[in-house]
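Right, one structure below, let's go through it.
Missing here: one protein chain of the complex. Every other protein chain is in place.
By written order: A and B. Residues from 1 in each chain.
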Amino acid sequence: MGNYDAIIIGAGHNGLVTAGYLARAGRKVLVLERRGLVGGAAVTEEIFPGFKVSSVADGVGYLSPTVRRDFKLDSHVETIDSDMIAFCPQPDGSQLTIHRETAKTVQEIARFSKADADAYPEFIELMQALAGVVGALGHMTPMDLPEVTFGDLRGAVRVLGPGRKLGRKRISELLRILPMPAADILNEYFESGAVKGAIGANSSLGVSFGPQESGTAYTMLNSWALSGNGLFRSAGVVKGGMGALCDAIASAARGFGAEIRTDAAVASISVEDGRAMGVILESGEELIANTVVSNADPRTTFMRLLDPRTLGTKLLQHVANIKYQGSGLRIHLALSALPQFTSLSTASGDDASARLGAPIQIAPSLDYIERAYDCSKFGRFSDSPFLDISIPSILDPSAAPAGQHLMSITAKYGPYELREGNWDTQKKAFADVVLNTLAEYAPDIRNLIQQRHVLSMPDLESIYGLPEGNPNHGEMILNQFFHMRPIPGHARYRTHIDGLYLCGAGCHPGGGVTGVPGHNAAREILKDSKQ
Amino acid sequence: MTRPTPFHSRTSALNEGQRWEDWEGFLAATMYSLDPLVEYNAVRLGCGIFDVSPLHKYEVRGPDAQALLQRMVVRNLAPSRPGRGFYTVWCDDNGKVVDDGGVFHIAENHLRLTSTLPSLEWLIDNSSGFDVTIEDVSEELVGIAIQGPTSRDLLRKLTNVDLSALKFWHCTDADVCDRPTLISRSGYTGDLGFEIFVRPEDAEKIWDSAMALAPDYQMRPCGLVALDMTRIEAGLLQIDTEFISAKQTLFEVQTISPLELGVGWMCKLDGDYFVGRDALREEKANGTSRWKTVGVELDVTYIEKYFSEFAMPLHLPERSWNEAVPIYADEAQEHLIGRGTSGMWSPLLKKYIVIARIPPQYEKLGSRFFIEEVIEAKTFSIPATVVKMPFFDPPRKKA
Partner (left out) sequence: MAETYDAIVVGGGHNGLTCAAYLAKAGQKVLVLERRHVLGGAAVTEEIYPGFKYSVCSYVVSLLRPEVARELDLGRHGLQIHPQEFVYLPMENGDHLLTHGDPHKTRQEFRRFSKKDADRAGQFEDLMYRMAFAVKPILGYKPPNMAAPSLRDLSTLKEFGGHLSGLGKETFHQLTKIMTMSADDFVGQFFETPIIRAMHSLSGVIGTMLGPKSPGTAYVLLHHYMGDLDGAFSAWGAQKGGTGMVSEAIASAARENGVEIRVNAPVSQIIIENGTAVGVALENGDEFYAKTIATGCDPHVSFRKLVDEKELPGDFVRAIDNFKFRGSSGKVNIALDGLPAFTGMESPRFLSGAIDICPSTDYVEQAYDDAKYGGFSKRPAMEICIPSINDPSMAPPGKHMMSIFVQYCSYDMDQYGDRDQQREAFGNAVIDTVQEFCPNIKDLILHKQVLTPWDMEQMIGLTEGNIFQGELTLDQLFFSRPTAGYADYKTPIRNYWQCGSGTHPGGGIMAMPGRLAAKEILGGKLVI
């Protein structure tokens, strides 16, 4: 039994980032992971033998450059970028590809609308400017509104530096756009459904609602801020899958001196006199630490790891009211060959595979996504689902046995609770709907499938500890942002219990493999321990 | 129309002036006779019977029933066992009073909570992690209170249990008129008395049986005025008078903690967690209480003197009042320091008594300040002294 300066519960990427930073600052750190592997929702698993499946998360480019640099990740993990950001096949057999290069994208868009092609550079310029502020906000520790300290103000002025450069007009524009639906802002600039679908789809990928709902402009900007390529989403793969990225973070953290134990499920956090004393493992083992940091989601942290019987009424009410509501299933397919997309039937083999190496978005218009969402409001899964697909084996041949391919799909929308039946019986039916939809764009898909694996929201919950299958540890929704995330009064990574901190995606700025919550939490923990 | 309680067929027949008021949506008699003093006197000399059906009632059952209530209320329930009861307040996380009521330990793993405001959701919200079931039985149970020196003798005639063995704030299952009830030796009058929970279908039968004995025990049906007068003498608090529930206040400044409300004695700050404990510990340790709630006696000779300025004889209020009355440090009324919240001329004590909220430095017995009194549309300052509260605490209450 050893004593630690800090114990981190959960070896998801945020937990590992916090651990690394604390260890780098000389703290004696232990990370405890329930499962047999590190990474949390960002893992690589051989779901099919020989295939390296990024089971849950696969958005790779979002990791904060600060973390990337501080953990020297670029020398430990190979990221293969795609020059194309999104490949969007259309029902009429055409396709729209968004390229990293603006000029190429403009050409593509011009096939759909000349006016949209003209508007595109202006639009991305505005988004990039606004995303700068949103990104800076993400690195800020939320204020405990309505109380604002002088330190908060100083921080805000510093962080919003890019904002001041925006100029008055753009600050007003930012304030206007933040609470808007993505659809509204896209409608202001574009007319073509395909173009709006291509740019806007990602705004709804991480939430349970459609692009016509308020708040999706924020998720769009947030993704824009984090993508690292100046566009609305990142594209590319990590060699070896998402797990390789977390393995690299873990080994960097170990390099800083952190200790990581897997198969070590935490049963509870011990608290005495309002102070966190350590943790008790499910095995009964007790570990003592000055600081306990939970990378688990807030509901798990407050309702399971702590004793809810000792928590304040208001706190319990706030935790009970956190909206999780996962809505995306993960479907993995082992394919015998690369599927033929109708819209690429005339393209050369290289061109086709280059395009398919980009994220594939089945979202021909914003209305299409919205209609997919409509079903889930009434407890049904979408009959024409919105799909976000990756074929990592194109850019990273090691992801699948030679000649074969791996396809991973995020399929939306499914409600966490079905009105009729349950996911155990219905996930097969939904997967069939997904494949039928996909077959409209890639007719040969069914013939290529060797194996398939479907993760429903309850699966994501039970295997990966994501309540209601929400990968973001809580819906990314306007009332769960900033000083409200995860709950009011607990948005500064600290909790009402001395020595207990939160570092997961349930905290500001939220989900995605960004490392930002973990980074911000470590900063606050170190700030406290200096005082 | 406000709803009748299951006693209504009986109470309305007795209500001479048909004077009713709204109590949580039910018709409650303001007074039955035209002179509330008659009812007040019945409680202090014989006994009074009150319809207290509008109280909210909740059954908490399960292995953690006691633990849940211990978490919720400020009082130490550790000594509780079946047959005990407790008066208590409960707080929000900020240590501000939410409501008050009774906890009745009916049986192993079965407790009942009564409250003035609806409390079902408060119970549910607090029950995370507890193995309990919570049931709102506000309308499945009605209540009467029989209060006053002869109450025990009267009730003896109606029940099978040995009431002399039932101690103050203890309760027992009992047949009353052969109907199943819970009798608790408790009440809101500061006198010897009992509260009886009965099923609505038994309400009329039990009321009738009790009323049949009324002449022998000088019992009268009593309304809310008599209840208010007796509870003021007993120094008991009333919601929306002495305090506003923290659930309902618009401003933080309107909230009040148990330490400020004069019920600090019931808060077990050194024990297990209860909602608001940490805030109350801090308040106590840092001395940040803004108020104290104390009993005050007005110097009636001054009131008499001021009446005489108008060549009028002394006139004292016939019934209690519940409103904020300014309290000043000085006779010139330049330094407002607090407020009287309830007051009355006590016919029994022959004293003008007031429950007052004042800053902590005025808390000591014997502290003096001035209370505003309006006589013939002119404002006067009446000297007032902090005295012991309860103002009236007869040995029979607990004997």
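One rule holds for everything that comes next: contacts are C-beta pairs under 8 Å (C-beta built on N, C-alpha and C of every residue); 3 or more make two chains touch, one makes a residue touch a chain.
In this text, all values refer to a predicted model and were calculated from it rather than measured experimentally.
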Chain not shown, its touching partners among those shown: A, B
Among A:26, A:179, A:403 or A:421, residue touching the chain not depicted: A:179
Residue touching the undisplayed chain, where the options are A:213, A:247 or A:396: A:213
Residue among A:107, A:283, A:422 or A:479 touching the omitted chain: A:479
Chain not shown: contacting residue from B:16, B:108, B:121 or B:309: B:121
Of A:74, A:188, A:263 or A:440, the one touching the omitted chain in the full complex: A:188
For chain A, residues in touch with the removed chain: 145-147, 168-169, 171-173, 175-177, 179-180, 184, 188, 209, 212-215, 314, 321, 323, 367, 370-371, 374, 377-378, 477-479, 483-484, 488-489
Residues from chain B at the interface with the omitted partner, ascending: 2-3, 22, 24-26, 117-121, 124, 136, 139, 247-248, 250-253
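The rule is short, and it goes like this: only the chains that are shown with their structure count from here on.
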Chain A and chain B: spacing of chain centres that average the CA atoms, whole Å: 55
Chain A-touching residues of chain B, taken from the complex the two chains share: 67, 71, 92-93, 122, 125-126, 128-130, 273, 275-276, 278
In the complex with chain B, residue positions of chain A that touch it: 274, 303, 307-317, 320
